[in-house]
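I have a structure I would like to understand better, so I am pasting it below and will then ask my questions one at a time.
Only one protein chain is missing from this complex, and each of the others stays in its spot.
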């Protein structure tokens, strides 16, 4: 997607003369939850023999609870997340975890699903520790960014267009964080 | 489980001198939804090299929407259901589908989730047609049974203890229906 | 609203030369539940000294459960419904109850919230009996109409535009049913 964070990472890698070392491909599908990734992992990701896989999931697992009644139980979120990691490990690819960033940008933890999203971010961080994997903590980063740039405590419009989907600044923010983690990977 | 429908099917097979032709094993886990079956299918079912697999799932995919916000979207229910079938087909086992029976036993379609459960049963019946597979239509059977035996329109206590979980009569009812389908299988 | 059922009832009363005996006024607000009616009843309805009040409510009390998590508990639906009736009775107006018609027009009870809506219709019918009040049973009528005119089991487009909101045919259907009940009222 033009303007999306993958395109932006690609541009940065070229600007830094690193494009011979990296090639980027997205495999995300809107509305997917952790078990959807598990179902698609072989065909859509591992078939491409990736060197590195970033797992960026969790917003829909929380968000869909209130909007459709079809979110993911926390214990199953953890179980499928680990199953996805196991599949990638078995393939030999390196892995970077990414915490789900936001459902609303208010900084006083009064976005309706802040509590639940924080809970699932804690699950991602715990999985990272257990598996000794690096984490791009977008949740933490987005909050810190908003504490500086969102003085009116708005629920959207800083890094997202609607509280969930990234605007141009948000795509650059995510691109910066992911690109840093990719370059730091041993 | 003593008194459970699998034990009862086993007893009937012995009473009918068919126990040399059949061996029965349960693999169900309370609270499981269709994607949980997909995750466990290889280890818990296909590793046993079954001749026949009965797929009996769907109540939690609907029920957990209201109780936990973690039901299954209908399109994903269909997708994972087909993926489960594909896994079993690839193994070469025969397959029988079973519709989810009830969340409440009232006969005037005033059980809170009747509409949604009917919808998911329609999905199961459609999948059966597409895959030319037999269906044990417990949903239809339980309603017919209740129309005869539940004149006071109670929401539980006829074939279930609580509207969902089978009582002894319910276990025998399910055992009868499944055993008939198993014997009819070509 | 032009084309709405109140305008249509008014037109019928004029065509039948009964316009000197009746004057019609709507007081409905989109998204209202039974307790909203209770809060507004004095100012928006009883202040007009109505001879007859039709209470037509219930869809949002059920519908908003899944879409926003803010439906109405059945016992509180009943309690506030009775409180609304008591307020109108105290004023001396006559009362006609109306069952909530539909959330989806499928005729095999596979609209997701059919079960819950049927349950709330049963509550309305029970309240009518207890209070010896007439009921315009739109729920029953709409289903019967669809059984005749919706052979393809569509979820909308027969009497509603979207499964909930009335289309022109639906507005006429409701107008006919209400007008009949008004004329029959002693």
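Labels for the chains are A, B and C, by order of writing; each one numbers its residues from 1.
To be clear about the criterion, contacts are C-beta pairs under 8 Å (C-beta built on N, C-alpha and C of every residue); 3 or more make two chains touch, one makes a residue touch a chain.
In this text, all values refer to a predicted model and were calculated from it rather than measured experimentally.
Asks: Looking at the full complex, which residue from C:8, C:65, C:106 or C:156 touches the chain that isn't shown here?
Replies: Hidden-chain contact among the options goes to C:65.
Asks: Write down which of A:28, A:92, A:115 or A:168 is the residue touching the left-out chain.
Replies: Final answer for the missing-chain contact: A:115.
Asks: Per the definition of touch given earlier, which of C:52, C:83 or C:133 contacts the omitted chain?
Replies: C:83
Asks: For the chain that got dropped from the picture, name the residues of subunit C it touches.
Replies: 35-36, 38-39, 64-66, 68-73, 76, 79-80, 83
Asks: Taking the full complex into account, what residues of subunit A touch the chain not shown?
Replies: Within subunit A, the residues touching the omitted chain are 65-66, 104, 108-119, 121-122.
Assume only the chains that are shown with their structure count from here on.
Asks: Per-chain C-alpha centres versus the global one: which chain is nearest?
Replies: B
Asks: With centres defined as the mean C-alpha position, give me the subunit A-subunit B separation in Å.
Replies: The computed centroid separation for subunit A versus subunit B comes out at 37 Å.
Asks: How big is the gap, in whole Å, between where the Cα atoms of subunit A centre and where those of subunit C centre?
Replies: Averaging C-alpha atoms per chain gives centres 46 Å apart.
Asks: Compute the distance, rounded to whole Å, between the mean C-alpha positions of subunit B and subunit C.
Replies: Spacing between the chain centres: roughly 38 Å.
Asks: Where in subunit A do residues touch at least two different other chains?
Replies: 66, 68-69
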